[in-house]
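Note that one protein chain is taken out, while the other chains of the complex remain in position.
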Amino acid sequence: MKLLQVNNLRTTFHIEAGQVQAVRGISFHVEKGESVGIVGESGSGKSVSMLSIMRLLPDNAKIEADRLLFDGIEIMDMDHKQMRRLHGNDIGMIFQDPMTSLNPLFTIGDQLMEPIRIHLKLSKAEAKKKAIEVLKMVEIPSPETRLNQYPHEFSGGMRQRVMIAIAISCNPKLLIADEPTTALDVTIQAQILDLMRDLKKKSNTSIVLITHDLGVVASMCSRIIVMYGGQIVEEGTTREVFYNPQHPYTWGLIRSMPKVSEGEKKKLIPIPGSPPDLLAPPQGCAFAARCEHAMKVCTKYSPAAISLSESHRAACWLMHPKAAKAEREVIGS
Amino acid sequence: MIHTARMKEREDGPFSPGAAADLPDDLFEKLDESDRQDNEEITRPSKSYWQDAWSRFRKDPLAMIGLCVIVVMAVAAIFGPIFSEYTYDGQNLENGNQPPSAEHWFGTDKFGRDIFVRTLYGARISLLIGFVAAAINMVIGIIYGGISGYFGGRVDMLLMRIVDIMIGVPDLLYIILVMMFLGNSIQSILIALCLTSWIGTARIVRSQVVTLKHQEYALAARSIGSSNLRILFKHLIPNSIGPIIVTVTFLVPSAIFSEAFLSFLGIGIQVPIASWGTLVNDAIPTLFTQPYQMLFPALAISVTMFALNFIGDGLRDALDPRLKK
């Protein structure tokens, strides 16, 4: 059952210098109870696409889509009231920076109980009970006293737990986590990822995890969407993307990471150059300028997405029968 | 590689990519290095801070009107009197108290002096005092505030307490004292006006420098061996120039107003030199019989105040976009 379906989403920002085409026609879906990782570098459109779906972008953004269905309802047609319900109740969001996403003037309890009271329509006492319950769920010790404390009394990891607690407090169907661990240390990152995995198991919430770190999605997500230059370049199950990647950008991402099992020193193979400026997206494939396998066709026409299996598809001219076979490096076996 | 199905998902090329099989073979040759698009290229036109600010300022109609008014006024003040047959002190007693006419645009005063020319002369003095006072204030404010903010600790403590004491005494008291000691002249007005009004600028500079000095580029400058003064004046001050200019812009109208006020009270510019304040003062006895004598200089003061404040607002939005709604 599809919880979220996105067809041909396009988001454009109107700025002084022109129009930035941040998201250029992406289509994907999220099943109920699954976790999907969206991987890409900054400026690839991964965060903007999720904010577009939430309709949380500033006024200078224009969002167009053939279809944006959440649980069978078209998001583009929703009125103010329905959107409010969608934000707090149906979709929870966690942002990158736990230091700035909490209001320093209110206690954790205030900030946690507000959405509970609004969306679940509970009394003050009931909301408090529920708040303590969710704080326990995110493993914050002595939640009763913590409820009366202010954000500055919490460490970074603890704040991110509170953010997760707020996001899940109204039992959302979908949890969108935008780089939730990027600002955290590795040991804290591991704690938060464990916590999110547990929550998914317990409550069957769907999770969309936005990140630039393939290591994070490897253990967290069952499916991966790779974005580049505002488009989806590859999509598949985690295994398909890691062990049988088809797009040179995915190869590049995998190759540019130091190997854990590596015994001897080996040079890293970076992706050269910088990502494209979406104010004037290049003709053809957005990755062509940085792709070592680029062919003439790549700079002329955009490649279509080609399916390799029911779940795996990629958009690259190398998959065309006329293209020469490219050497690629595969991780694992 | 297996092609199980072709999905037609996008159509952003000039032809439908679904029909990819029809593409000619030579398109699938590897791209030559020379055909390759430069992957480090920056496509956006380069824009410096000032160009960026100017493009924002230009879009603010009120600020642009203000700027035009001030430019026209400055040009008229500098060159206008040259083309006039009258001078600011040329008396013609037979021609006194004339209403505005083609001969005397703003009329004449009781000594028969042309009020239009006298107003232009007044503009010279007012604009001169306004801009010079603001410039002096800016220099003192930057140095004082910069040193106080950058060195911090005891230096900051001492400098800021001095400022607190100075601000505790009313401005007018200093100004009148200075005017009494130094006599009535443009120089003494400038000295009087610059005595305390740099404090606001100094405080702005200090707060900017305090926040900026912990930025990594200041540390980077230290790591390459830059001296304290170099870091302060080469890195920190240029980065706080936006708020500084905005504060200073608002000092120009306040200086002009103070001068007018002092001259009106009779402790400013000395007769027969015309300033807008003295012109208004001169017109008091004839306020009911010849109201135009006060109207024109008063109008000049108000228009200038409005124009400069519009420019200041525009500059604030252009130089400090964070403050914009």
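In this document, chain identifiers A and B correspond to the written order of the chains, with residue numbering beginning at 1 in each.
In this section, a contact is a pair of C-beta atoms (placed from the backbone, for glycine too) under 8 Å apart; a residue touches a chain by one contact, two chains touch by 3 or more.
Just so it is clear, contacts and distances are computed from a predicted model.
The complex includes a chain that is not drawn, and of the options "Cytochrome c biogenesis protein", "Sarcosine oxidase subunit gamma", "Trypsin-like peptidase domain-containing protein" or "Dipeptide ABC transporter ATP-binding protein" the UniProt name matching it is "Dipeptide ABC transporter ATP-binding protein". Displayed chains that the missing chain touches over the full complex: A, B (touch as defined at the top).
Contact with the chain that does not appear here is found for just one residue of A:95, A:242, A:301 or A:317, A:242. Taking the complete complex into account, A:253 is the one of A:233, A:253, A:308 or A:323 that touches the chain left out. Screening B:56, B:124, B:203 or B:235 for touch with the missing chain picks out B:235.
Against the chain not shown here, subunit B presents residues 38, 40-42, 44, 46-49, 215-217, 219-227, 230, 234-235, 238-239, 241.
Summarising the interface, subunit A meets the missing chain with residues 41-43, 155-158, 185-191, 193-194, 212-216, 218-219, 238-239, 242-243, 252-258, 260-263, 265, 267-272, 274-275, 331-332.
The criterion applied here is as follows: only the chains that are shown with their structure count from here on.
Those residues of subunit B that touch subunit A in the shared complex are 1-10, 12-15, 17-18, 20-21, 23, 25-31, 35-40, 42-45, 55.
The touching residues of subunit A, counted against subunit B in their complex, run 8, 16-17, 24-25, 27, 231, 246, 272-274, 277, 279-280, 282, 284, 288-290, 293-309, 313, 315, 317, 319-325.
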